[in-house]
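A protein chain is absent from this complex, but the other protein chains hold their places.
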Amino acid sequence: MSEHEHWVERYQAVRGLTESLCLPLEPEDFVIQVCEDVSPPKWHLAHTSWFFETFLLIPEIAGYRPYHPLYSHLFNSYYEQVGSHIVRTDRGHLSRPTLKEIYAYRRHVDMHMVQWIQSENLEAKAHLRSILELGLHHEQQHQELLLMDIKMNFYLNPLKPSYSTPNSPQPQVRISPHWKRIQGGLVSIGHDSESFAFDNETPRHHAWLNDYELASLPVTNEEFLEFMEAGGYERSEYWLSDGWETVQKQGWNAPLYWDKIEGEWWVFTLSGYQKLNPDEPVCHVSFYEADAFSRWAGARLPTEEEWEHAFRTEWPSFGHFLESGTFHPRPASPSQPVAPSQSTGELLQGFGDVWEWTSSPYAPYPGYKPAHGALGEYNGKFMSNQMVLRGGCCVTPKDHIRATYRNFYRPEKRWPFTGFRLARDIKEDRV
Amino acid sequence: MSEHEHWVERYQAVRGLTESLCLPLEPEDFVIQVCEDVSPPKWHLAHTSWFFETFLLIPEIAGYRPYHPLYSHLFNSYYEQVGSHIVRTDRGHLSRPTLKEIYAYRRHVDMHMVQWIQSENLEAKAHLRSILELGLHHEQQHQELLLMDIKMNFYLNPLKPSYSTPNSPQPQVRISPHWKRIQGGLVSIGHDSESFAFDNETPRHHAWLNDYELASLPVTNEEFLEFMEAGGYERSEYWLSDGWETVQKQGWNAPLYWDKIEGEWWVFTLSGYQKLNPDEPVCHVSFYEADAFSRWAGARLPTEEEWEHAFRTEWPSFGHFLESGTFHPRPASPSQPVAPSQSTGELLQGFGDVWEWTSSPYAPYPGYKPAHGALGEYNGKFMSNQMVLRGGCCVTPKDHIRATYRNFYRPEKRWPFTGFRLARDIKEDRV
Amino acid sequence: MSEHEHWVERYQAVRGLTESLCLPLEPEDFVIQVCEDVSPPKWHLAHTSWFFETFLLIPEIAGYRPYHPLYSHLFNSYYEQVGSHIVRTDRGHLSRPTLKEIYAYRRHVDMHMVQWIQSENLEAKAHLRSILELGLHHEQQHQELLLMDIKMNFYLNPLKPSYSTPNSPQPQVRISPHWKRIQGGLVSIGHDSESFAFDNETPRHHAWLNDYELASLPVTNEEFLEFMEAGGYERSEYWLSDGWETVQKQGWNAPLYWDKIEGEWWVFTLSGYQKLNPDEPVCHVSFYEADAFSRWAGARLPTEEEWEHAFRTEWPSFGHFLESGTFHPRPASPSQPVAPSQSTGELLQGFGDVWEWTSSPYAPYPGYKPAHGALGEYNGKFMSNQMVLRGGCCVTPKDHIRATYRNFYRPEKRWPFTGFRLARDIKEDRV
Partner (left out) sequence: MSEHEHWVERYQAVRGLTESLCLPLEPEDFVIQVCEDVSPPKWHLAHTSWFFETFLLIPEIAGYRPYHPLYSHLFNSYYEQVGSHIVRTDRGHLSRPTLKEIYAYRRHVDMHMVQWIQSENLEAKAHLRSILELGLHHEQQHQELLLMDIKMNFYLNPLKPSYSTPNSPQPQVRISPHWKRIQGGLVSIGHDSESFAFDNETPRHHAWLNDYELASLPVTNEEFLEFMEAGGYERSEYWLSDGWETVQKQGWNAPLYWDKIEGEWWVFTLSGYQKLNPDEPVCHVSFYEADAFSRWAGARLPTEEEWEHAFRTEWPSFGHFLESGTFHPRPASPSQPVAPSQSTGELLQGFGDVWEWTSSPYAPYPGYKPAHGALGEYNGKFMSNQMVLRGGCCVTPKDHIRATYRNFYRPEKRWPFTGFRLARDIKEDRV
């Protein structure tokens, strides 16, 4: 397969997947935005197309004119350097362009993109290839957002619609968590290869780590229930000050999507309500809840460096991702293949299932340089007041993730598929 | 035509008109709610059906079960006595039920309503007939709201879609306003006949009026422009304190839907932007603006009693209403037929074109009794912090209005089709 | 006593009373503002002086220069036509000028005012005399506000300080309320004499009243408790829509200043907590609560015209006012003198004790003309979204009130000393 064919195929695969994810939706579902965090599905479809149009078609194709003079204003998310944009909370106020018009926009962009890929020498022009790849990874991020947002849009509807049909439950062997000791020292952190990575994963650099221990599994629903039953949400001493304030203000007493119905906990999923499965990783908790649980458990969250160092040699592709079609984290399974270098199979579910909160504020790596121009706004300008998450989740596309990948959210956010894994310091007397 | 036939026909006409008003909309247009004031068209379609279901089908048809157990929660507007309802601002957050499902709901309600009308002895049961009539007038109010809301939904979209095609302008003879003197004394106010009226128009009662003068026409765009050019929006001395605060906070400097584009005033209409027509009645002004203009003009707004007394003998049906299909107020026309009793034709446009703000706070008439039960919430509970408007407008159905009709809005609202007419006291030296 | 002496004496009496009301305060008490409604005592002291300076000294004394160039900005309340003013909520943010400096300002204004009164021919210049009188009545209004505000400032302090010492309770004869029938017809409303009145009480005009009944006493704490125990605060059907929303938002379940302590109701007063006295008029209720109670009781509030017509011939001075020094409403007393024309003594407590909410929105009387210039802002610009109250209260100076006096507050306010009296229509079958 030629380079051209390769990129055309990949382009079409990614773009196509976005549209297949929309197949279960009714036309009305594409329009709404139930809170500031989410965007209408229609908007995701258009914004991802705008991205290719703005950063490739307009600059690279001579004579290409924007499909519609106002679409940049409507579908630019936050790139200040390429012009104005509607305020975020207005995304759900736009009935026009209609879904049909947006699909026509996608077709238009796709046609020109494919022509451009076929005519451009991408092998020689690494810069253009990297923008193309960025556009595809960007669209993959929006595939995940699409499902996160649909889940929220449906949850806040009293009719509680389902997006997909529930999977039949699998017989399970319960796996107990244990601590794995990991050796620290002067380690290397960050991306350093030819393959694609976001600018925020670079440059590769040194960091010093003390030896530490990591839990073999993410915290489960059962463990989180124990925290709740121990009064976790009522006892300020476990919480950061900002977290405690959030608990009070929002009236949190359980993870997002948990509802107590007739005395039992149910969890709203993209396939509707399911009875709480104690063995699943806890999901849809904020950093504050992860941090409070850790303190209650006498442990702590790992730093992002500790996480990366531990999972560097794992095989991401064995994880449970979007492609499985369950759209929900599943319990750890003993049959999960592990990387050869981790032949003891000690660390499970590092990739997929749930994003794992780390204790690291999202900040630039030493020597970090954002991309030039507006694309430099992709990651760099968000480096304040956010926390790093690692590992991807059950609605992340499989080939989107890697050990150096840095996701980030504000610490109070709960609508991503977020969980966490415990870490702790080595104590001499523990050995 | 039998009584049954009459009511079936009327029911179907009103219900059918609502749906024809929706024909120009795209599916997405039915979903959105751009601000708290408006509701999604989908919601209007369902709510008006819920009204018939709740106040007739459920209480009157033995064994009738609600179409859907949650629809009352979704489509109850504000009737506390018939159960819970979603918060107003969430109406645009619901993609489900879909438009198709809502039309199925309408069909279901319509089928049962027609059957019920045909089987019920409405002549004998005045109470049921009055609820049926109330339901139809209620739906007519929502026809007007539908157009008000679509206009706002479209206006806030940067693409500025059109709902209808513009009318070709008519050659006009400009009519100048003059003052008409009206004799006061002990007059009778309020509805007092067999025909339908809302409870808030009753009982008929005495009121004392001094003699007064009323302008022959509503204030026009040209006159309002003079006020603006005289610094009307910048001079606190013309404004009520609450009005002045609103001007500052909202940054008002012109009526709603007026935009200055390249040095000229354009007005957004349901047929898109039109150049400001100086002869049209000014529209989409708040009570505060009407009141400030009046003070600037050395006049005042009429009380609702003055308005009703003056227009009691006019013929509403000559006005310019929804049925004309222009959805926009038009200039006064000399060819407008007038009632025989007003053979001088002095007072024009009292009915239709624009609702006219009065200086009267919306309060109960002496001896007012609201309807029993939840229907008593229809009008009575809104009798605070609102002002009375009279006469109907260009998107009011013609047979919905009468001289005693009391519309009401909070004084800062501008999205109804609101204008005003001046009044003044008689001065001895003026005679 | 000469005209000059009369006015000097009256000026000094009013100004002196303001300062005596401040004697129980600590220096710190003068500075604070616990919510938007109230103002710091310091501010009242300065603002009332600014009023005389602005509307008399500056325009009338040649060469008089404002005491301080910024005081107008600091102490102008809301007169847009005399320049800028700090935002209302900032009044409690100003430690300077200090109390000492403000008293020096008062002395300066007083000295010039007395000189001016002595040198001006007030008999000949009715306009100036009426501004002087306005200034004195203005200061009396602030005497009442001062006590209202101190009460709120103290109530929100967990230490619950007292302003005055409690009165020893008097042995009481309980008086039962009854209905008094009053004849309506074409009556005259509004002020029409040489004596002082605010512009909003004029002009005297006709109004038509049906016959009606008025309760002989304001509603008492005992009666209000019955409403509460009947679930009054939980049943939407008694409430105006705006009122019900306020109840929900504010979490109201009793009048302001009522606290249930160890199972018993206590009422916070300017003399600290007192056990709820069932015979006192209920106080510190909003219009919404008064209106809801009335509906629950199968009655209604009187209109302001009904109130004025009934109390026109009463003697205000027999009421229980500021001068009694109790700063709290007291139960009706059989020994209360009544006016000769009301020899049956049927209507008690019309004046003093508690302001009585009426059902009348505050609107201009027919033919109303506000004063010229900035003083026209005194009353006229507040004629929207407020309700009329009548009769004065236990912290109103005795010579400040009259039967035509129109007080006004927004319907949700509870920090004035507000109560209410029931009215009802005449039913034929009741006779």
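All chains are identified by letter, namely A, B and C, in their written order; residue positions are counted from 1 within each chain.
The working rule: a residue touches a chain if its C-beta (ideal position, glycine included) is under 8 Å from a C-beta of that chain, and two chains touch if they have at least 3 such contacts.
A quick note: this is a predicted structure, and the numbers were derived from the prediction, not measured.
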Contact partners of the omitted chain among those displayed are A, C
Missing-chain contact among A:Trp179, A:Trp244, A:Tyr273 or A:Trp296 belongs to A:Trp244
Checked against the full complex, the residue among C:Leu156, C:Val173 or C:Ala230 that touches the missing chain is C:Leu156
Absent-chain interface residues of chain C come out as 26-34, 42, 70, 73-74, 86, 90, 92-99, 153, 156-159, 161
Interface residues of chain A toward the undisplayed chain are 78, 80-81, 186, 205-210, 236-237, 239-244, 287-288, 303, 359-361, 363-364, 366-367, 376-377, 381-385, 387, 411, 425
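The working rule: only the chains that are shown with their structure count from here on.
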Taking each chain's centre as the mean of its CA atoms, the one lying farthest from the centre of chain B is chain A
Chain A to chain B, mean C-alpha position gap in Å, rounds to 49
Chain-centre distance (mean CA atoms) for chain A and chain C, in whole Å, is 61
Listed in rising order, chain B residues that touch 2 or more other chains are none
